[in-house]
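Input: a single structure, listed below in structure tokens.
Of the protein chains in this complex, one is absent; all others appear in place.
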């Protein structure tokens, strides 16, 4: 039997037939404003509320700003501060772009991973978010080194027993222009947030591209971001 | 409750359900002639008229020309000179492309930001415009350094408590060829001005791609530039 | 009130609601055979006939050839020689591609601008044409230096009080493949001559992409090149 | 008469009119989550169950993870552990990206092939899988050297008498954007797993692009991954 | 009155309203097998038959082969040998790709032009063909030097009073993928031979993209290559 981690996100668990297989490392890809960071945040918030320690590691943005953005987007998550105070939800980070100018980026990348690892072990976190992969890519520019670093990251997170989300930027809002990148192949799962629609009204929709170890929906489901969190209108969630 | 800054632009505030969240840094992207600079100017003009000190910082064009272009485009803004005299609207700049030939572009970029910061602090401006991002990109060409510089710019502007617009050039007039750039992910908000339409008549339309911290319209709304300022024909503004 | 310079081109002034704002620097873009050089020539010819001294500066083609091409295309402009003799229309040039091999292209570019400036001042020309931007681009290949040079050119022409056209090559005949280039953003106005049409018959059409300081048509209007000059079939000109 | 190796995969043998010609080396190409690795695994599992020793050689992923992923995807393959214990199915690997940093990649590539060869000979395996070609490409980046290495790999595998699958990443999910790569020409066979469909529901489908030495279907057949293994809904399998 | 040179090609003169303006230098562009070289050959053959000395200068292909290909394609041109013997049609060449390895390509290019010039002057040729521009491009690879060389070539040919055709390779058979190259802007005229048609039958068609100094058809007209020469089915030729 697969051990599933509920995302707690409305409609998404249904698309995943229960949740993300435990210890899976999952890409959340999307354009600007698609809600990648917010979805990753809600994933941790829901888990923290359920009593599981969760770590948000920002690689560029100020952690305080991550929290205030989440509060603005989700006004009904009234207990964010309380949960953070209780240490169930840890929002931290390191401006890793400063590493990019150093001499041995692979070494620095390794040290960053070691720092995150320490944070995870110190806090006994079982869920983690890294925001975003672009920052990692700017540190390790050689394609072989980047690929190796991503494999190492995935292996270390598995070893630590965390189920994670890594946000990833895409350069076109449409599904018809989706182009796969190395990390999409390396990670266990991949969700994409599209901002599509040829008509005068954009429709935001989510697709599960892959989820290793368990079945998932093949439907591209509309979503919106409500004060109470994401709402993914998957047929799987309708039939309930 | 989110603290919203009214743009004062007809129809746009409705698309933003009131305005831009305070301290948000917003990209205004568009092709040549789309009106990026004029929209940014009107944003400041409206705010200056409402009594808030506003700073337009031109990175390439002569500030005098910015003013005369705005006067030509908006003949009904008859008090531009008066408002400028009253120091509520400050239009200044620095030909930053001269920096590009210097030895340490990141350092020079930092000094430019420091100059702008000083201008903002000295004038107590609460709204700012930087026109345009292409000039910044030409100074800092290394992608990692560029990304870091943009993060620094956003952080500094937030710290100063200004709500800003940064104009950004796009290389195709159509929504179907829109391609995201690094700054689109870093900034809090993004508006795009399209010059689309496959038929014999171009239609100018505006889309809010993102606006962190608050809801926004998903409609692409036609706009025109009238003597009285921008007029954005959003369904949200119709229903009023 | 905006001071407008009539182009004298049939139907185009109507699309521009009177003409080009004085001191505006305007791009005329198009593919081979679209008529960029001819349109720029007619712009000067019309102005010269109206008594205004006009300068055509060719950056590659032999000035004599410019004149003979214009005569062939516009057999009804029977007084071209007379107008040239009267010094109202000056067609000159410099094979600037020879500059490209020199050591400091930006310096050479500056000297070229100085030469053109001298020509303009010496002749008291109020209208000028530079043909074409590709020649400039080949001299100054660094993108930052190119952008700076184009800003400098525009500023110098403004200072001299000339209203100008710069011809610019596009690499696809169709509107759906139009891609913007740096000078398109820097110049005050932009006209594009398309050679489109998916059917067996090409249709030549003109679009005003931008015209700073005044309103313009958003229609893409068919045109042809007649013995009496360009004829732009804009709806604005029909309604007269 | 061609000697065919049954893939044991439901519906696929019918598309191949019996199976893969013995000693053919076959590419299995697809995007993330298409099931490339799982299809290659099932190919070996089916053969191992039929009593033929089979070798899975992972070039990046931890072999234990390959096994656990297969168990999760195929819960009805209850005897995976037993078959592995019986040495009929060998899942091993080498993190070959570590080779990429060495001085002579072609030499290292040769040594890797020698290692795999030794594994095959030592175990008397008649079927093999290499997962994935991207790892090989990162070691040998020069296009000529890469092509030579792929030819050498194919020749060595043939000499050893193994029928193999090499997984290969594609960068677009759609058939209309399929672009051929060098190894697609060198290998004897090529299967592609698409994740297509313009509508709101992705359809996974398989196409046999080539299979040297024998006939194959030209239909693109839908497939799904069931607890009992792949199910390819080819018309050829329907008619049975 | 424009002095027109009849091409002698059936239907083409009608598309050109009489022919090519004297001293115009014309590009004939097309894909492999479109008939670029044959059209250029027929242009010279027709002119030679009319008593005008004509020079075909091959830059890559063996001149004997040019002649034998023309004889095969046009079996009704029974007097090719006689006309060549009479020195009215001169087919010569120089394998200029050998120049490419020399030290100063621009100098070598200049010497080649000088050689061709000498041939033209020595023979009093009034029509010339250069086959093909790709060979020139391979000699002078720097884009500025290439552009200058093409301007020089055009100027020299004009000075010599020859009307010429330069064949030019395009990389897609379809009109919708046509992309302009530098020489397309520099030359006086441009004909394109398409091999289009989305259906199961290719249709060859010809378009006059430009012809300086005179009017031309805007129709894309089907053509075929018959034993009696090209037959261009232009509406202009139908109405006669």
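Read from first to last, the chains carry the letters A, B, C, D and E; within each, the first residue is number 1.
One rule holds for everything that comes next: contacts are C-beta pairs under 8 Å (C-beta built on N, C-alpha and C of every residue); 3 or more make two chains touch, one makes a residue touch a chain.
Just so we're clear, the structure is a prediction, and the values are computed from it rather than from any experiment.
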Visible chains in contact with the missing one: D, E
Given D:71, D:148, D:171 or D:231, the one touching the chain that is not displayed: D:148
Of D:113, D:190 or D:225, the one touching the omitted chain in the full complex: D:190
From E:111, E:159, E:202 or E:228, residue that would touch the chain that is not displayed: E:202
Residue ranges of subunit E at the interface with the undisplayed chain: 31-34, 60-62, 65, 68-69, 72-73, 95, 97-98, 100-101, 132, 134, 138-139, 169-174, 195, 198, 200-204, 225
Touch list for subunit D against the chain that is not drawn: 2, 21, 143-145, 147-148, 151, 155, 158, 176, 178-180, 182, 184-187, 190, 205, 207, 209-215, 218-221
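What we mean here is this: only the chains that are shown with their structure count from here on.
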Chain grouping by contact, computed as though subunit A were missing: B, C, E | D
Of all other chains, the one whose Cα centre sits farthest from subunit E: A
Taking each chain's C-alpha mean as its centre, the one farthest from subunit D: C
Rotation, 0 to 180 degrees and nearest 5, that superposes subunit C on copy subunit E via CA atoms: 60
Centre-to-centre distance between subunit E and subunit A (centres being mean Cα positions), rounded to whole Å: 60
Rounded Å distance, subunit D centre to subunit E centre (Cα mean): 52
Length of the line joining the C-alpha centres of subunit A and subunit B, rounded to whole Å: 30
Chains touching one another, given as label pairs in label order: A-B, A-D, B-C, C-E
